[in-house]
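A single protein chain has been omitted; all remaining protein chains appear in their positions.
And then subunit A:
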Amino acid sequence: MADPNFLAGIFQRIDKDRSGSISAHELQEALSNGTWTPFNPETVRMMIGMFDRDNSGTINFQEFQALWKYVTDWQNCFRSYDRDGSGSIDKNELKMALTRFGYRLSDRFYEVLVKKFDRQGKGVVAFDDFIQCCVVLQTLTSAFRMHDTDQDGWIRISYEQFLTLVFSLRS
């Protein structure tokens, strides 16, 4: 965990209106994905949703410390796959990263993933979209696992079970 004083300084810089808590807008302005494009608002909403323990819709300093660790962990992870430091990773690098995380997915599916999370239309995935991709994948996988009781990679699911699963999905 980083030094609280150091984090307090960062927190104050992000909290531009000095409200004592960080809004989605402030967080989005503060986050950078290294490519000079605005941070994916969906990723920002998702992160606020994950760390906003008191459901205030904003992030207080305590919540911010956990969020900070989360973002830097992702950054380190992302950098190790972004070999050329371009701020984005291609399909093969994404496959390497997700394989390391333990996912086994077909090449065809990696194409689907890159297509979905490539907001810039360049065939690559930027840092913010990479976080989004990983969190979505993790959420969907654990939902699948709950139904895959024999762990064979297949589920048999009724119409209503399927809808119940889908409507219950939140990050």
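Note that contacts are C-beta pairs under 8 Å (C-beta built on N, C-alpha and C of every residue); 3 or more make two chains touch, one makes a residue touch a chain; residues count from 1.
The definition used in the following text is that contacts and distances are computed from a predicted model.
Chemist: Choose one: "Ras-related protein Rab-3", "Ribonuclease P protein subunit p14", "Peflin" or "Transcription factor". The correct choice is the protein name in UniProt for the chain not shown.
Modeler: Matching the unshown chain against "Ras-related protein Rab-3", "Ribonuclease P protein subunit p14", "Peflin" or "Transcription factor" yields "Peflin".
Chemist: I need the residue numbers on subunit A that touch the omitted chain, in ascending order.
Modeler: Residues of subunit A in touch with the missing chain: 42-43, 45-46, 48-49, 57, 105-106, 109, 112-113, 116, 132, 135-137, 139-141, 143-144, 148, 153-160, 162-171.
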